[in-house]
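I am attaching a structure below and will ask some questions about it afterwards.
With one protein chain held back, the other chains of the complex are shown just where they sit.
Chain IDs A, B, C and D follow the sequence of writing; residue 1 opens each chain.
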Amino acid sequence: MTEALPVLLVFVPFLAGLGQFVLGRAVPWSQQFVSGFNLLLVLLLLRAVAGGEPVIADLGGWGEPLAIHLQADGLATLMLLLTAVLAVAISLYAIPAFGGHARSAWQFWTLWPLLLGSLNALFLSRDLFNIYVTLELVTLAAIPLVLLAGPRKTVDAALRYLLFALLGSLIYLAGVALLYAQAGTLDLALLPAATPTGSLAGPLAAALIITGILIKGAILPFHIWLPAAHGGAPAAVSAILSALVVKAAIYLLLRLWTGALEPLVSIAAGQLLGLLGASAVLFGSWQAFRQSRLKLVVAYSTVAQLGYMLLFFPMAVTAAWQGAVYHGLAHGVAKAALFLAAGNLLYYLGQDRLEALRGIDRPLAVSLLAFGLAGVSIMGLPPSGGFTAKWLLLTASLQTGQWWWTAALVAGGLLAAGYIFRVLRLAFLQSAEPAERRDGPVPGRLMAWTATALALLAIGLGLISAPLLDLLGDIPGGGS
Amino acid sequence: MMLLDGVLALLLLLLAGRCVTAASLLQAIVAFIVLGLLLALSWVRLQAPDLALAEAAIGAGLLGVLLLGTWRHLPASGIHHEFPWPWHGMKQAVSALGGLALAVMLALALHETAPEPAAAGETALAQLDAAGVKQPVTAVLLNFRAYDTLLEMGVLLMALIGALIVRRPLQDGSRIAPATLLSPSLARLFLPPILLIGLYLVWAGAYSPGGAFQGGAVLAGAGVMLALTGLLRGASVDGLWLRGLLALGAIVFTTAGVLLVPVTGHFMAYPDGLVTPLMVLIEFSLAISIALSLLLLFTGTPGLARSRP
Amino acid sequence: MSGIDPFALAAAGLMAFGLYGFCVCRHPLRRLLAINLVGNGVFLALILIARRLPDGPDPVPHAMVLTGIVIAVSATAFGLALIRRQARPEDDGND
Amino acid sequence: MSLAYQAMPLWVLLSSLLAAAVIFALGEGRPRLRIGINLAAALIKLVLVGIMLLGVRAGHEFIVRLPLMPGIDLVLQADALSMLFISLSALLWLATTIYAIAYLEDSPNRARFFGFFSLCVAATMGIATAGNLFTFFIFYEMLTLATWPLVIHRGTQQAMRAGRGYLCYTLGGGAVLLLGIVLLHGLAGPQDFVAGGTLVERGESHPLVLTLIFALLITGMGVKAALAPLHGWLPTAMVAPAPVSALLHAVAVVKAGAFGIVRVVYDVYGIELTQALGMAEVLAIAASVTIIYGSLRAIWQTDLKRRLAYSTVSQVSYIALGVALANPLASIGGLVHLVHQGLMKITLFFCAGCYAETHGIHSIDELDGIGRRMPWTTAMFTLGALGMIGLPPLAGFISKWYLGLGAVAAGQLWVIGVLLASTVLNAIYFLPILHRAWFRPPKQADDSLAEAPVGLLGPTLFAGFAALAVGLFAGSGWSPLAWVELLVQREYSP
Partner (left out) sequence: MNLLLMLLPSLPLVLGTAALAGRLGRNSAGGGVIGTCVVALLVVLLEPSDLHLSWLLLGTTLALDEVSRVLLFCAALLWPAATLAAGGLFEGRDGRRFGMCWLFTLSGNLGMLLSQDLASFYLCFAVMTFSAYGLVVHKANHEAWYAGRIYLILAIGGESLLLAGIFLLAAEAGNPTVADIPQVFAALDRPALAGGLLLTGFAVKMGVIPLHVWLPLAHPAAPVPASAVLSGLLVKGGLIGWLRFLPSDTEPLQLAADILLLLGFAGAFLAALAGCLQQRPKTVLAYSTISQMGLLTVPVALLLGGRLDPVTAMPVIALFAGHHVLAKGALFLAVDHWPGARWRRLVTVLLALTIAGLPISGGLLAKAALKSTLIEPLPLLVTLSSITTSLLLLRALQRLRETASDQPPPDTLATWSWVILAIAAVSLPWALADGDVRSYAMAASGLIDASWPIALAGLIVLLGARHLRFTIAEGDILAPIERLVRRMLESVNRLRDQLGLERAQAALEQGHRRAADGKDRLLGLLERDLPEQLVTLLLIGLLLLLGILLIAGG
C-alpha cells in the first residue's frame, strides 16, 4: 500500500490541476482539499519511511534498469513534507490574495496544483531523464505564475527566467546524454555502479549536469534571473518560488552529488561549489542589504540563503549533510513566511519601496511580527530552524578543519541581520511628518496569520530538529 | 557515405554559425529553420527516421512558423541587427575561446567508446513484445517510460497557459495574420490529405516511424495553415470542450494508469490483453491534445473559432 | 570507430555555437535561437549515442529526443509569446 | 517530586513568555486587561520563583531536558547560581513593570512595548536557567532580539541609531560566541554546566584550542557585559525609555553577559582550568581596565542617563573581576554584585526616569535643587549613588568588601588599587550630582514639592530600599550574600 503513496503524491495534484483547468473557473476550496490530502499523504509516507527503508514505486512494472521509479527516502520525504506544509499555508493565503473570479484566479488555481504535483514528482524521481522533465515542468509552471502579477510588469523578469531555465535544463540534458552513453542507464540507483571512472565523458557529464542545476538553482553568478522574478511575482507565488522551486534544484544537486555522480565528483569541485555558495551568501546578503524595495530584499536574501546549502559539497560530512538539508527546510519555511508577510505590507501600502514602510508597525503588527520571526531564522539566530542548520554547518566546518567556511557562515548571518533589521527598523521609525501613504485595506486575518504561522514554524523547526534529522539520516553514499 | 555525412555535418556547423552570427535577425531565423531541416536529414542518416519526422514537423516546421510570426511582430527598428563575431570585442573573443574549448571537450567525450552496452536500451528492445507496440520508440514513450510522456503533456499544457497569460487581449473578428501566399481555397484543398497524413502517422506509430507527436504536429500544421489563410481564427473565449480536449491526453493517460492498478499491480502498467488497444487510445488522445496545444500556442489565443466567410 | 564521427563534431559544434550565441547576443529572440541550437546539439548527440547498441538503435535516447523536442518547442513558443509582449509593452489593444 | 514540580524552570520561563504572547495578541485595545495580565504574570512568576527558591534550598533538583538536535538538549535547570539571577530578575521585573505602566501611561505602542518587555524577561529567565552553553546561547540571542524593539521604542532617529549600534555589537558578539560554542562542542561534545567545570582533562591535551575558545566565549559575552572596548552600544542605548534602560542595565542584557562569563568560568572551564590557562589574569585585567575606563568616561558625561550608562560599564565588570580573581572571597564579591549592582542601578535609572518624566530633566545641569522638589526620588538616587561608590551599609559596599578581600587573599594587591580608584572615580562623578540635587538652589523660581507619581515613585522606593536592605542585612541568612556564600562554597568544594 505504501507503494501507492509516491504515485498519489504526483497524480492527485496533477489531476486536480487538470480538473481545474477543464472546469474553467477558480475553485479555491478544492485546492484546500488537495493540499490537505497531499499533507496527509506525506505524513503517511513519513511514517512509512521512518523505518529506514525508502518507499519505492515501480511505474509500469518493468523493473530496473528500464522503468522509471519513484523513490521516497529520508531526504525526499523531508522535501515533500516541506512542500506539503507550505502548500497548505500558501493555499490558504491565496484564497484572499487571489480570490474573486478573475481569470488570473483560475490560472493560479490551475497552475498551483500542477506545480505542486511537479515538485512532488521532482522530489520523488529516481531517473535522470525524468528529472529533466520534472525540472522543465516546475519551471514552466513557475514562470506563468510569475506573470500573474501582471504581464506588463513581469514580462522582462519572466523572459530572463525562461531563457536561463531553458539553457540550464539543456545543459543538464547534455550531461544526461553523456552519462547515459557511459552508463547505459538512467536510474539513479544503478548509475554509481554502472559509471566507469577514468574516462573523459563521465566527468564532463557531471560538470554539465551540475552547471545546469546551478543555473536552475540561481546560484551565484547565475542568480541574476531570480531577484526580478521572485520580487515581481505575487506574494504567494514568490513564496512558492523562493521556498520550493529553486530549492528543488539544490535538492537535486545534493541528491546527485551523493548518489549518481558520487564516483565522478572530486574534492576540488566540491571546494569550487563551496566557494560559489560562500560567494552567494556574501554577495546576495550584500545585495539584499542595498535594495530599496522590500521584495527585492527578500529575493536577494534567497540568493544568499541558497548559498548555505552549497557548503555541504566541500565538507561532505554528516553534520554538513544534515545542516545543508535542514537549512533547505528552515529557509523554505522562513522565506515563505517572509514573502507572505512582505506581501501583506505590499497589499496595505500599494507599493514596496522601503521608505514607505515608515511607522507602519501598528496597522500591520501581525505581519511585521511574522517578518521578524521569520527573519530570526534567516539570520540563523536561535531558536530557529536556521540556527540549527547553521550550527550543524559550523560544526561541520570545524570538524573538517575547513574553517574558511566558518567565516562565510558567520558573516552571512550578520549581513542577514543587517537587511532584516533594516526593514524592521523602518517599520518602527516614527516619521516626523505624516508620510504620504496610501492606506490600503489592512490584510485580513487569513493573510496575516498564515504568514505568522509559517514564521512560528520556522522558529519551531529549531526545537523539533531531532526527529527530522533522524529521518534524514546520514549521507546516502556514506560520505566522500 | 562518409562524404555525405561530412558534408552534412559541415553544413550544420556553418548554419549554426550563421544562425549565431548573422547580422540580421531574419537571416538568423532562416538559418535556424534550414538547420532544422538539415538536422532532420542527418537523423535519417543516423537511423532515426521517426525523430527526423518529428524534427521536420515540429522543430523546423512549426517552430519556424512561430519564429517568423514573432519576428513579424517585433518593432521594425534596426535594433535586432547585431554583429556577434568573435573579433568584435573582448567578450566575444573570450566566449569564442571558451566555446571552442568546450566543443573540443564535448567532441572528445562523444568520441569515447562506451565501455559497456546500454543496459536500458537492451532491456527495452528485449521486452518489446510485452509492450503492445512494435515500434521501440513508441514502446518506450507510451509504455516503458510513459510517465515521462505524461509529464511532458503537463509541460505542454503549462507552456500554453503561460503563453495565454502574456498574450494581449484579442479583439474579436481580427485575423490572426494577414493573408499569405496560400489562398483559402488552396488550403481547403490541402486540408483533407494533411489531416489524413496526420492521422496515419499517429496510427502508424505503433509499427513504423511515426506516433502521437509527429501526427499531432502534422495535425497542428493543418490548423496553422487554416489559421494563416483566415479560415480559422483565434477566439478570446474558450469552451469546456476545447479545454477538455487540451487536457484529454493527460487525463486519459493518467486514468488508464490509475484505473488499471488492481489488474496489473503497478501504476501505469497495462494488462497483456488490453495493451494494444490502450496504446492506440492513448496515442490518439495524446495526438489531439498535442495538436490543439501547438495550434493554440501558434494563435496565442485561449480559444478557436471558425471564421464566417 | 576509426576516425572522428563528423556528426559528433557537429553535435559538439552546435552546442558550443549555442552557448557562444547565448553569451554574445543581446536580443532575446537570438538568445532563444541559441538555446535551441544547444538543444539541437544535445539531440544530435543523443541520437549518436543511440547508435551504439549492436542490434538496432537504442530506443531510449530516441524517446528522450522526442520528449525533448516537444518540451523545447513548447517552452520556445512560450518564450516567443513573452518576446512579443516584451517588444511592444505599450499597446494593449491591437495585436 | 512530581514532574510538574521538577519542570519548574519551564513554568517560570513560560509565565512571561505566555504573557508576552497574550499581550501581543491583545493588541492596543484593552489597556486594563493588559496591565492586569502583566502584573499577574509578574506576580505568578514571583511566587513560582519563591517556591523554587525554597526547593533549591531544600536541595531539590529542578531540571527539564528537551532534545533539540541529535546529541544536543535544551536544558533548563535551577541551581543556586541561576536562582540568584532568577530571583533578581523576577523581583525587578515586577518593579519595572509597575514603573513602566506608570511611565508609559498614555503613550503609543504600549502593547508592543509590554510584549517585548515580557519577552525580554522570558529570555533572561532562559539565560538564568540554561543548563548548557547551547541553551544559554539560544536565550542569549533571543534577548538581543527582544530588547531591540525596546531600545528603539521611541522611534526617533537617535533611537534608531542606538538600535543599530546595539544590534551591530550584540549580533557580532553573538556570532563570536556561537563560534566558541561550536568549537567547544566539537572538542568536548555536549556538556551541561557542572560546578567546577568539565574540561579539566582536556585542558592538558588542548591548551591552545581551549584558550582560543575561552577568548571567543568571553568576547561574545563581553559584548553584552560591556567589557571595554566592546561597550560602545551601552551608552548610546540609553535613549530608550527609562524602564528599558533600567532593565537593560540592571537585569537583562548587561547582566546576561556577566552571568555568562560566570557560567563559562565556573561551570564550563572551572576555576582551576581557567587559571591554568592563564586566562583568569587576562580576564581580571580586562575587567579592571573596563572598571577604570568606564568611570573615567562617566566623569565627562553631561547627560544623566549617559553617565549612568558609563557607570554600568564600569560596575558590571566588578562581576567579571570577582570571577576572574579565582578565589572564594572575590567570587562572593563578584556574584553578589550581580544582584547588588542590579538593585542599585535600577534605582538610579528609575530616579533618572522620574526626573525626566516629572520635570523633563535629562541633563545633569538641570538637577540643581531637585532634592527640594523631589526629596524621595533624590534620596533614592543618593542611596543608589552612594552604593555605587561603595559606601556602607549599601549594597555596593558588600560587593566591594568581598572583592577587596578576595584580591588580598589572591595576592593581587593591584586589584585593591583598581577598586580604590573606582571608588574615587565613582565619587567624582556621582557626588557632584548629589551636590547639585541637594545643595544647589533650583534654577527655576518654583521649588514647591513636586514628586513623581506613585506609580513611578513606588518602584523606585522599593528598589532603593532593597539596595539598602541587602547591604544592611547582608549578614542575615536570607540575604543575597548568604545565598552567594552557599553557592561559592559549592563551587570551590571539590
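Following the convention adopted for this analysis, a residue touches a chain if its C-beta (ideal position, glycine included) is under 8 Å from a C-beta of that chain, and two chains touch if they have at least 3 such contacts.
Fair warning: this is a prediction, and the values are worked out from it, not measured in the lab.
K.L.:
Indicate each shown chain that the hidden chain touches within the full complex.
P.N.:
Across all of the complex, the chain we cannot see touches A, B, C, D.
K.L.:
Looking at A:Leu40, A:Ala102 or A:Ile224, which residue reaches the missing chain?
P.N.:
Residue touching the absent chain, from the options given: A:Ile224.
K.L.:
Among D:Ala7, D:Ile35, D:Ile299 or D:Leu405, choose the residue that contacts the chain missing from this document, as touch is defined above.
P.N.:
Here the residue in touch with the unshown chain is D:Leu405.
K.L.:
Extract the touching residues of chain B with respect to the undisplayed chain.
P.N.:
Output for chain B: 91, 94-95, 98-99, 101-102, 105.
K.L.:
Suppose we count only contacts with the excluded chain; which residues of chain D make the list?
P.N.:
Spelled out for chain D, the touching residues are 161, 329, 371-372, 375-376, 379, 386, 389-393, 397-398, 400-401, 404-409, 416-417, 419-420, 423-424, 427, 431, 435, 438-441, 447, 449, 471-477, 479.
K.L.:
In the full complex, which bits of chain A touch the chain not displayed? Write them out.
P.N.:
Chain A touches the missing chain through residues 160, 167, 171, 197-198, 200, 202-204, 206-208, 210-211, 214-215, 221-224, 227, 263-269, 272, 276, 287, 290-292, 355.
Quick note on the criterion: only the chains that are shown with their structure count from here on.
K.L.:
Whose Cα centre is nearest the centre of all Cα atoms in view?
P.N.:
A
K.L.:
I'd like the Å distance between the centres of chain C and chain D, where a centre is the mean of that chain's Cα atoms.
P.N.:
About 67 Å, centre to centre.
K.L.:
For chain A versus chain B, what separation do you get between their C-alpha means, in angstrom?
P.N.:
Chain centres of chain A and chain B, defined by C-alpha means, are spaced 31 Å apart.
K.L.:
Multi-chain contacts only, two chains or more: what residues does chain A have there?
P.N.:
66, 129, 133, 136, 140, 143, 151, 155, 158, 174, 178, 180-181, 186
K.L.:
Mind pulling the chain C residues that touch 2 or more other chains?
P.N.:
In chain C, residues 15, 45, 49, 52, 60-61, 67, 71-72, 74-76, 78, 82-83, 85 touch at least two other chains, as defined above.
K.L.:
Tell me, which pairs of chains are in touch?
P.N.:
A-B, A-C, A-D, B-C
K.L.:
Would you tell me which residues of chain A are touching chain D in their complex?
P.N.:
Residues in contact with chain D: 359, 361-362, 365, 369, 372, 376, 379, 381-383, 387-388, 390-392, 394-395, 398-399, 406, 410, 413-414, 417, 421, 425, 428-430, 462-463, 465-466, 469-470.
K.L.:
Once bound in the complex, which stretches of chain A touch chain B?
P.N.:
Counting only chain A, the residues touching chain B are 4, 7, 11, 14-15, 18, 21-22, 24, 57-62, 65-68, 104, 107, 110-111, 114, 117-118, 121, 129-130, 133-134, 136-137, 140-141, 143-144, 147-148, 151, 155, 158, 174, 178, 180-187, 190, 194, 196, 199-201, 204-205.
K.L.:
Which of the residues in chain B end up touching chain A in this complex?
P.N.:
Chain B reaches chain A through residues 105-106, 108-110, 112, 114-124, 127, 143-148, 151-152, 154-155, 157-159, 161-162, 164-166, 238, 240, 243-244, 246-247, 250-251, 254, 257-258, 261, 264-269.
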